[in-house]
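As you look at this complex, bear in mind that one protein chain is not there, while each of the others sits in place.
Order of writing sets the labels: A, B and C. Residues in every chain begin at 1.
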Amino acid sequence: MKIMLTAFDPFGGEKINPALEAVKLVRPELFEAEIIKVEIPTVFGKSIATALAAMEEHQPDVVFCIGQAGGRFDMTPERVAINIDDGRIPDNEGNQPVDQVIFEDGEPAYFSMLPIKAMVAAMKAEGIPASVSNTAGTYVCNHIMYGVLYHIHKSFPGMRGGFMHVPFTTEQVLNRPNTPSLSSEQIARGIEIAVQAIIDHPDDIFAVGGAEH
Amino acid sequence: MKIMLTAFDPFGGEKINPALEAVKLVRPELFEAEIIKVEIPTVFGKSIATALAAMEEHQPDVVFCIGQAGGRFDMTPERVAINIDDGRIPDNEGNQPVDQVIFEDGEPAYFSMLPIKAMVAAMKAEGIPASVSNTAGTYVCNHIMYGVLYHIHKSFPGMRGGFMHVPFTTEQVLNRPNTPSLSSEQIARGIEIAVQAIIDHPDDIFAVGGAEH
Amino acid sequence: MKIMLTAFDPFGGEKINPALEAVKLVRPELFEAEIIKVEIPTVFGKSIATALAAMEEHQPDVVFCIGQAGGRFDMTPERVAINIDDGRIPDNEGNQPVDQVIFEDGEPAYFSMLPIKAMVAAMKAEGIPASVSNTAGTYVCNHIMYGVLYHIHKSFPGMRGGFMHVPFTTEQVLNRPNTPSLSSEQIARGIEIAVQAIIDHPDDIFAVGGAEH
Partner (left out) sequence: MKIMLTAFDPFGGEKINPALEAVKLVRPELFEAEIIKVEIPTVFGKSIATALAAMEEHQPDVVFCIGQAGGRFDMTPERVAINIDDGRIPDNEGNQPVDQVIFEDGEPAYFSMLPIKAMVAAMKAEGIPASVSNTAGTYVCNHIMYGVLYHIHKSFPGMRGGFMHVPFTTEQVLNRPNTPSLSSEQIARGIEIAVQAIIDHPDDIFAVGGAEH
């Protein structure tokens, strides 16, 4: 099995992106699978194009995207991506779409094709807080999840895709009072556990409500 | 214009449902529109059937459903309903569907057809906290929103539909430490303001990403 | 009985102070007591001097000070004031004491002389969220509470004093996401209920650890 892990590049003038750093900490040698790590620009449009190019080049079995949702308390595999961009702040190239459709010929939404409940259960079993999320927002995180699933449904039969949000790392909240976090080690370990759950549940595709019906 | 307001009946052994009580406080005489109030059972399936029967009987121009999301801080018009039931607790008749499609022939999701951003702006302009929400959850609130929009798209051309969550009323949080609320008066007023915004924006249908494209 | 209510003047460039406005809404005619309202400058030192001058002039039976604690969910009568000023931001005249004793000859702390638990119970009985707080912080709110109690213990035998924090009003949180509030009406009503509880419990002085020792 070949698993492509994606994470966004640093955003908003920051030098590092902790979610990206956590993905870098994931140890490929743990898995009976090939792990490919791809850095994605935090830009509407370009992010999907970058992921698509990597999907075409590497032909992975799974595309597992990671992003950060500051303010959340736990690891949250996303259930669904919706066909809309609605940014409260500009992306890394200044784009700020408002209520724009992502793909005119796309479904209103795509559900994750990953075993989100098994991923949550596996993380909790190893002491990492996790829960299913029902919204990936309307910014670049929802955008990349939607775009990856759109292209899988259009052009990559047999491929699976999905997204997981991670909280702030502890380093990021030192000057943010009353803000939740997990340590970088916990986040990296949670991603590893989620990857293993994906490997362990190759057929547990959470496929409802989409074009399949 | 004819506007049908729905709210759920009391739930979980409670004698009253504060969201229902707030809907009862809405003053029909404020509007240059006919206001019809419909009580909906907190039951998967039956809730949609009840709404559908009322839609057929009254033929409203707008179906505006109200539900409660305890723990939220403000009034939250919902952007989208997704085609899934996934209950953490049973409904009023003991049903607890897990990861079930609502309508096999439905879209993965339906976007609200109401002017959610104008509703938010109008409420804030009159001092009621409000924001757009991107998830109605996976319980009976998402269920009724999805079902109403499904039937509108299938059978009621020209009709509009949507959903708004309201927070706990202050009475409900007296023994829940550190839980947000609004007063019953604020919630009822917020609903009135949202209704007026719907009347004021008859063409501002937030129609993206659905079957229209 | 004569009750002196104090509230701080507008702070930080604001035109109004919602806690002060709430105190202005308190209806003196409700009570079988004389209500005197005194505005206090948000300034270390001067605030205590202003309160002291009013205490000398009016000779009230009770000094009941009100201040705002943005971020709290409910009405919080304070249990204790401590002998320290430690400001994270400057006051209205630019003073920012750090770890300074308020009165060198004062006790380490003074406990409230008001029936804080009866006040909480009375507010909750009328639908206003309330709880006892064990810290008034180290800014001007703790400062005025400490100063009033210091002077009562030194020079006003038979007088009682205490402090209550109130949350943001709803108007203040319209652009502060996920921030709790109560309506101005709820806050004003809560203060009225607390005043009545003080009248109803003239002997219920919560007197421990103070001048008795």
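Everything below uses one rule, namely that a contact is a pair of C-beta atoms (placed from the backbone, for glycine too) under 8 Å apart; a residue touches a chain by one contact, two chains touch by 3 or more.
In this text, all values refer to a predicted model and were calculated from it rather than measured experimentally.
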Next on the checklist: What shown chains come into contact with the chain that's not displayed?
Outcome noted: A, C
Item to check | Residue of C:11, C:44, C:110 or C:163 touching the missing chain in the full complex | outcome: C:110
Checklist outcome for this item: Per the whole complex, from C:95, C:135 or C:172 the residue touching the absent chain is C:135
Item to check | Contact residue for the chain not shown (choose from A:12, A:90 or A:127) | outcome: A:127
Item to check | On chain C, residues whose C-beta touches the chain left out of the figure | outcome: 79-80, 82-84, 99-101, 105-111, 117, 134-135, 137-138, 206, 208-210, 213
Checklist entry - Where does chain A touch the missing chain, residue by residue? => result 73-74, 124, 127-129, 131, 170-171, 173-174, 177-183, 185-186
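Operating definition for what follows: only the chains that are shown with their structure count from here on.
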Item to check | Touch-based graph of the chains, sorted into line, ring, star, complete or other | outcome: line
Next on the checklist: From the C-alpha centres, identify the chain that is farthest from chain B.
Outcome noted: C
Item to check | Cα-centroid distance, chain A relative to chain C, in whole angstrom | outcome: 49
Checklist entry - If you average the Cα atoms of chain B and of chain C to get two centres, how far apart are those centres in Å? => result 41
Item to check | Computed distance of Cα centres, chain B from chain A, in Å | outcome: 30
Next on the checklist: Multi-chain contacts only, two chains or more: what residues does chain B have there?
Outcome noted: none
